[in-house]
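Apart from one protein chain that is not included, each protein chain of the complex appears where it belongs.
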Amino acid sequence: MESYLPILVFCVIAAGFLVVSLLAARLLRHRGSGRTSREPYECGNEAESFAHDHRFSIRYYLIAVLFVIFDVETIFLFPWAVMFDKLALFGFIEMVVFLFILIVGYVYVWNRGALNWA
Amino acid sequence: MLDLLWLVALLPFLGAALGAVLGPRVDKRWTTAVALGAPGLSLLLALGCIFEYVRNVSPEPFQSVCYTWSAAGFDGYMAHEGGYQRFFVYMNLFMGSMLLLVLGSNYLVTFVGWEGVGLCSYLLIGFYYEEKFPPYAGRKAFIVNRIGDFAFLVGLFALVSRFGTLDYRTIFSAVAASPEAMGEPYLLGMSFAGFVGLCLFIGAMGKSAQIPLYVWLPDAMAGPTPVSALIHAATMVTAGVYMVVRSNAIYQLAEGVSGLVAIVGALTAIFAATIGLAQTDIKKVLAYSTVSQLGYMFLAAGLGAYSAAIFHLGTHAFFKALLFLGSGSVIHAMGGEQDLTKMGGLKERLPSTYRTMLIGTLAISGVPLLSGFFSKDQILAAAWGGSKPLWVVGWLTAGLTACYMTRLLLLTFHGEFRGSEEQREHLHESPPVMTWPLWVLATGAVVAGYVGIPRLGQFDIHVFDRFLSPVLLEVGHHGEAHHASVAVELALMAASVAIAAAGIWLAWKIYGAARGLEGGRGWAERYPAVHRALVNKYWVDEAYDATVVRGTWASARGLYRFDAGVIDGLVNGFRHVTVGTSMLSGFFDKYVVDGLVNLVGWLTQAGSRVFRRLQTGLVSQYAMVVVAGMLVLVFFVVLFR
Partner (left out) sequence: MGAIEPREFLLLAPEIFLAVAGMVVLAVGSIGRGLAHRTTALISLVSLAVVGALVLTVQGPAVGGEAILAGMFMIDGYALFWKGIFLLATALTIVLSMRFVEEGGYPAGEFYALLLFATTGMLFMASGFNLLSIWISLELMALSSYILAGYFKRERRSNEAALKYFILGALSSGILLYGISLLYGATGTVQLTELAARLPAAMAAEGMLVSLGWLLLAIGLFFKVAAVPFHVWTPDVYVGAPTPVTAFLAVGSKAAAFAILVRILYQGLAPLLVEWQIVVAAVAVVTMIWGNLAAVTQSNVKRMLAYSSIAHAGYVLIGVLAATEDGLWAVLFYMLAYSFITLGTFATVILLERREYAGETYADYAGLARRSPFLAAMMLIFMLALTGIPPTGGFFGKVYLFAAAVQSGWTWVAVVGVLMSAVSLYYYMGIVVYMYLRDAEDDTPTPLPSRLLAGAIGLCAVITVLLGILPGPIVELAKASLLQLP
């Protein structure tokens, strides 16, 4: 059971962080109920319109999803780059294959017209 | 040639198959070609075989001739009827089965053919399946035949259990080798030969329409035409006689049963003949006449005069075929009318038919020098040697036969025409395609008898006996009935001729000249009870209906109630349980799993758009089931680990 002790400590710290930070925010925040406090951005930027009235184009979601996919895939490049010397040629070939698959996906997306905004 | 014997039986089957495959798609000429070609070839082969090996055969050639010709004659008759192809398919099937029955070298093949002809007879009797009576008659024939077939099968089982084979030669030689063993008590106080003989005879009763199983034959006349009637009257029904004769080795050792055969035959002969006296349907008269003649054959077989039985079978085939075809011609001319009371005076309009039918009538009546005379005389001679009372019965029957046949002829062709004007206009002689078979058969009816002339002056000929000799074994000490001396035989002949003449005279007295129906009516008024009994065929059908048929129905209903109540109840119970459980599980999926969700969805439809999005709750319910199942299994494993 001793091996689970760090996990318990971890859980306690996580819960404590939540409680402490929320409590701190509550104690420290400005107590007012003006119009500005109900604005989406309290930093001072004025909202152009209500979100409910404004529809985003479906393309936006498509681009967003594609971005996330390719963005996440690039994460794999970092560990590879770090270990480049150790993985040597084998690693290089593996990464080429990986990028090839990625590029096929990219070509597909392009061909399908998912990147066209018009 | 003999190697090709198997083709004889196969060809008609091929014809039937071809006809069935071609069906009504092809022209009638093709059907006709196939239907006549196959049995025609088969006939040629059979004749070839006979020439090559004269002694190997049974009465087959006569019958083959009959079917083929009748089929040809039928061509004209059938020209304006539906189901042309179907009819010929049945016919070919019938011929094949009949040939199989006769050519089979063991009881099994014979039985297959036996059942085959039974089936075909059912099909042919019920040919007009859209009408009411024919299908009923077909069923009746089939069921009555089944009763006989059952006994036949039992007999075959007994043979197999004793000899381990159904081969004729093996069985008969085994029988001949040890006649004593056959006489030992076997079952129900009978000897083995007696038991088997009785079983086979009951089978023959069904097929050959003997008392008490004869009732189907008159009804079989509901078949489409004289030709199918002819099959039932002149060919198929003789199968029983054939089988008994074929099994003569067994019957020779079973005296009691042989006696029974003779008695049943004699009784049937006179019984049917009396009924024939009063019938007014031309085909029914011929049907009862057939039953009566078959009785003769059994009488002969029962008395050990096997060759006489087969001889009569052969001659009878000729004149009965002739009479049936003639009646067909008459019915054709009358536009489908079969009632004798509506006929009369057809002599002038149907000269060929009249002349040929006259020959047939004389032949069956036993007028000297025609075929029926010779064969009937042989039977009566055998009866004289065997049992005097049976001779008396046979002798009287001969008179009755002459009487009712003459009556038929007179009512049909003499006197005044009694039908409607329309029918009178319609009257015409049949086309040559129907009349030439009549003439050929008439020739046969005249000359066929000479094959069996016992002796001519000093010469002992007995062609027919020799022809059959390999089939007729001498078993034990029983031989064929002794031939009476020449003087006695001549006396018997004279007696036969006298009673035939008396019969003819009587019929003439009643129906002859211009008297027609009036004469008959006078007699009917004089003896009303007799007349009623005869017209109603002694109420046998009614008696059967009241006892056997209703009894069967009653027990069937009882069994049905048991079946419906107890057995179906059980089965249905299982079904209800299955369906019920299925519904429960479907229910669970539909209402508990889906239902919760649907309930939510249903409420939301009436409610807000926001809640509608909770339709995905469907999946969460599913997920819940998965997790629940998982937990159950986890619980299960943890508990029993």
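Just so it is clear, A and B label the chains in written order, and each chain counts residues from 1 on its own.
The criterion applied here is as follows: contacts are C-beta pairs under 8 Å (C-beta built on N, C-alpha and C of every residue); 3 or more make two chains touch, one makes a residue touch a chain.
This one's a predicted model, so the numbers in the text were calculated from it and none came from an experiment.
Asker: Among the chains you can see, which ones touch the chain that has been omitted?
Answerer: A, B
Asker: Mind listing the chain A residues that contact the chain we can't see here?
Answerer: Residues of chain A in touch with the missing chain: 90, 101, 104, 107-108, 111-112.
Asker: Across the whole complex, list the residues on chain B that are touched by the chain not included here.
Answerer: Chain B touches the chain not shown through residues 578-579, 581-586, 589, 593, 616, 618-619, 622-623, 625-630, 632-634, 636-638, 640-641.
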